[in-house]
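Of the protein chains in this complex, one is absent; all others appear in place.
Chain IDs A, B, C, D and E follow the sequence of writing; residue 1 opens each chain.
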């Protein structure tokens, strides 16, 4: 149980108290082992490492998810996590804009709509567009 | 018509009698040629080959689909096919868990939810999680 | 404003008058900059280039989108664009069929359903399947 | 043998006389069946279809290959094929440039170097850059 | 050290005695932690699970790797592993042929060349092509 507890600690640093069990309970039966691995490995082994802050990790997670494409539930989750660990809405949205050069426009445009909607749902103020002079 | 019939024979070994025409009828007009190629090539040319059993083929199909990501209709279809050709629910779910090391957690977690739901819909009993001691 | 106007000109050659602003307005706040880059770069810098016709470009866009997979809004948009710039329904559907050899059957079958539905919605007559003798 | 011969006919329309057997001979033993399927399905079933010219098909193939990324031998092969069936070097290179908006810069830049090198090897004159005013 | 030892045990069931340390030593400095996670998680947590045999797991690994594309060192490694845990050369090669319907021909043809070369290097007899009548 020790590894799960360590992972749960870091998972809840990102997502809030009591959430790690929820991840496991979203799955049924044998599939709960995969959710448990998600807590133990992703959070217990990886997120717990020094060398990057949780805020840095959340932006890297978003960059990787946007690049893969189509992972709406995870985009929503890590947008919430990023806000919780102190990323600004500008950093979150600029992360999606940054990776367009690698993942192409369709994935980035679909992702930024999902991320913006999640930010709005959280009651976060959306920063205005810079417009052409703003770059 | 001979190649389609050969493919339909193997398609129906996996999915049940009378299903091959249904695959074609899910498409409209010119797109039916692509569905027909799916029956002729995937099932007539590939599934018909000796050297792997249908049960082995269904697990390999699931491994490849989970790795690509996002292909919910095909995940559902091959879960049904896997059960029909004799794969156990444990083998099907462990296949999704196995490929997490290659395709990453978001694709695997989204896929195992879809696969589990399809198994439940089929009335298949879902094996329990092994938990930490069970690995 | 000049680059956006150039991009908007080409965007509207493909999608119809008044549509470029709509693309930007589909996004909120900072995300509008990403939509603006889509107009400026994709249409102002790329679609505006000589050497390929708009009809050629629309088929290439569809080929690339089907290959990536899962990009339903873009598949729908470029199907409309392809018809507007003079591609025939046969060319559009054959483009999806052509790339199955590179992107595999699940992506191609899911995409051709989306493309066919968009063509039907546009009131375009769907060409019949060639059937086996027709290849 | 009839399907292979049909595929070989179309394969050789693209790549030149006597090449279809070469594709099979590049593989050893059981793997030759996969090469044979490539000739039969890709060329006998797909390239043989009316509705798109061979020149259109070669550009679509390049668009799909650049989008997948990393397929250097196939990029080289289809560059040769595209020239043989009458695509201009401008069309071939503009195809790579066109898909950058979907596949991102790293894949497109790596691919255009491979395609340009293959064109140079064929003795084809490389069209000059348009530069900034040329778009 | 206990998790690494458990992973090393299963790693060496697949790759042979003394190999787990070698995986770590292929990396330098901080990167060795990632290799260690590969042993602990992939082999200690995943390969160690009941429900699938090692032979089933090796074929699933190959299916996933071919689908991703371009992972030559891993294709070679899991070909060696598959032979060690008792997969036949026919099963290994048919696995690559099976997934062509999902991952497309270029990835499958490039992979089957790598896999065949590794089998030849191991001194394994390559099964003959079935040819057209053999499907």
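Simple rule for what comes next: a residue touches a chain if its C-beta (ideal position, glycine included) is under 8 Å from a C-beta of that chain, and two chains touch if they have at least 3 such contacts.
Predicted model, so just to flag it, every value in this text is computed and none were measured.
Asker: Under the definition given at the start, what are the shown partners of the omitted chain?
Answerer: A, B, C, D, E
Asker: Can you tell me which of B:20, B:39, B:103 or B:129 touches the chain that was removed from the display?
Answerer: The single option touching the absent chain is B:103.
Asker: In the whole complex, what residues of chain D lie against the chain that is missing from view?
Answerer: 69-70, 89-90, 93-94, 96-97, 100, 104-110, 112-113, 115-116, 120, 126-132, 134-135
Asker: May I ask you to list the residues on chain C that touch the chain which is not drawn?
Answerer: Against the left-out chain, chain C lists 33, 37, 40-41, 45-46, 49.
Asker: Which positions on chain B touch the chain that was left off?
Answerer: Touch set of chain B with respect to the missing chain: 100-106.
By definition in this document, only the chains that are shown with their structure count from here on.
Asker: Using just the Cα atoms, superpose chain A onto chain B and tell me the rotation angle to the nearest 5°.
Answerer: Answer in degrees: 120, to the nearest 5.
Asker: If more than half of the interface residue numbers appear on both sides, call it same; otherwise different. Which is it for chain C and chain D?
Answerer: Both copies touch with mostly the same residues.
Asker: I'd like to verify one number: the distance from the centre of chain D to the centre of chain E, where each centre is the average of its C-alpha atoms, in whole angstrom.
Answerer: 30
Asker: Using the touch rule from the top of the page, what residues of chain A touch 2 or more other chains?
Answerer: Correct list: 33, 37, 69-70, 100, 104-106.
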